[in-house]
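For this view, one protein chain was removed and the others were kept in their places.
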Amino acid sequence: MDANTLWQDIERIHAAAPLVHNITNYVVMNITANALLAIGASPVMAHALEEVEELVALAGSLVLNIGTLSPPWVQSMIRAGIAANKCGIPVILDPVGCGATSLRTTTAQRLLSELSPAIVRGNASEIMALAGGTPDTKGVDSTNSTEECEPAVRELAEQSGCILSVSGATDLIIGQGRTIRVFNGHPIMPRITGLGCTATAITGAFAAINPSPLQAAAHAMALMGIAGAIAAEKSTGPGTFQPQFLDALYNIQKKDIEQRLQVQE
Amino acid sequence: MDANTLWQDIERIHAAAPLVHNITNYVVMNITANALLAIGASPVMAHALEEVEELVALAGSLVLNIGTLSPPWVQSMIRAGIAANKCGIPVILDPVGCGATSLRTTTAQRLLSELSPAIVRGNASEIMALAGGTPDTKGVDSTNSTEECEPAVRELAEQSGCILSVSGATDLIIGQGRTIRVFNGHPIMPRITGLGCTATAITGAFAAINPSPLQAAAHAMALMGIAGAIAAEKSTGPGTFQPQFLDALYNIQKKDIEQRLQVQE
Partner (left out) sequence: MDANTLWQDIERIHAAAPLVHNITNYVVMNITANALLAIGASPVMAHALEEVEELVALAGSLVLNIGTLSPPWVQSMIRAGIAANKCGIPVILDPVGCGATSLRTTTAQRLLSELSPAIVRGNASEIMALAGGTPDTKGVDSTNSTEECEPAVRELAEQSGCILSVSGATDLIIGQGRTIRVFNGHPIMPRITGLGCTATAITGAFAAINPSPLQAAAHAMALMGIAGAIAAEKSTGPGTFQPQFLDALYNIQKKDIEQRLQVQE
């Protein structure tokens, strides 16, 4: 990936306005919907068992996020995921809090094995737990670095065939025998709730228009990091960061990407 | 309607602080509650079957919004709506995503027929689907203009006896043999999630203090459009728009309305 491929995908999202179907958590529904709208995608949040298959049939991608999971919602995620697999649209899984409780760990592992997610995006602790390791998780915040979890991520990527996208100070995107590191971002970002979930939703928008899940995942993390850095420069704390972040997603120009993108493959 | 009648209603809301009972979707609960507080109304969000009748009895209006519907919530909407009809308080229905899935279409049609909403507020695609047409809907965003849907809206208004309030580049309020067009607003507004739902909630506040649902619907759309234009001038994208929009609702003066109101009847 480079500035050209990222910009090309942003233009594709603007042009296609892909429908991204989210079954996600209560905390982040508003910010993830706003972030998707800001980049030109069309979000829909819908969890009723009775309608998820119909919505998946209209959608460009399906985002599953277990942040405030309960058994009926998991049932809907499974049904929607099976429909997405049948339709051939990419499933993006965010295993929020995997490792913190057995409900979360077993649910994330079940979604990974019963569905075929194109991309799994989480923090280092969550991905380590998903890989069967024992991370130092505390609730939904990671206490591991992406460096620590790299061997586990690599193994899980090989076993599962998924792209693994791990956010942290350095973002790590691993899959298909390749590794991309994204260095963009800002230290204030973990102090705002839902930015990880927003990264997952935006990954869904890129996956809807780019057939390579590796590129889609890397583009999403790079855009998040660049918009985050712009927002941090224009704000005075985590509160003013949020409106500036949505503005940065909305106003981003090719030159912002050319000047700021820091990736390594 | 004119600037005087709109301002009079805003002052009534300030004075009466009507309780608006919302059974609404997860995505917009926060922004709609904040918008209602900003204009001086008193919002309550409550969906438990066990308490909706009691709350309706305290409320000035009932807002039903199917944005993240599931069968138990629909059951509560029905119970609350019947109670509202009995108490004689106005019901405002927002058929979010009507036309996108059969669950949404049948639920919206059921709420329209089993209850007697005073006002239905939606986008063009939703209202066309509610009228039995086949809109070009995509998820919850409209792909039809209010002009296209005008004949269907007129027919539905006659059949149902409701006021139909259709948001778009031009807002269309039809009912009781009358048609009001509101030209206020700003093109960035569809890029912020929940502004349609906010229009519905604010319609609820006006309906609580104005016995004419036609005027209430038109006043709400005009206030939304004027506050939206003010916010757009003070912001640099959809993120900074939101806080400015709530400030504009809170700070609006009679002269803002006099200078900006653009309506046609």
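The letters A and B name the chains in turn, as written, and every chain counts its residues from 1.
Keep in mind that, in the parts below, contacts are C-beta pairs under 8 Å (C-beta built on N, C-alpha and C of every residue); 3 or more make two chains touch, one makes a residue touch a chain.
A quick note: this is a predicted structure, and the numbers were derived from the prediction, not measured.
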Which residue from B:L6, B:M29, B:A157 or B:A199 sits in contact with the chain not drawn here? B:M29
Need a quick check: the contact residues on chain A for the chain that isn't drawn. 25-28, 30-31, 67-71, 97, 100-104, 138-141, 190-194, 235-243
Positions on chain B where the hidden chain makes contact: 17, 19, 21, 26, 29-30, 33-34, 37-38, 42-48, 50-51, 54-55, 58-59, 242-251
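Quick note on the criterion: only the chains that are shown with their structure count from here on.
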With chain centres defined as C-alpha means, what is the inter-centre distance between chain A and chain B in Å? 32
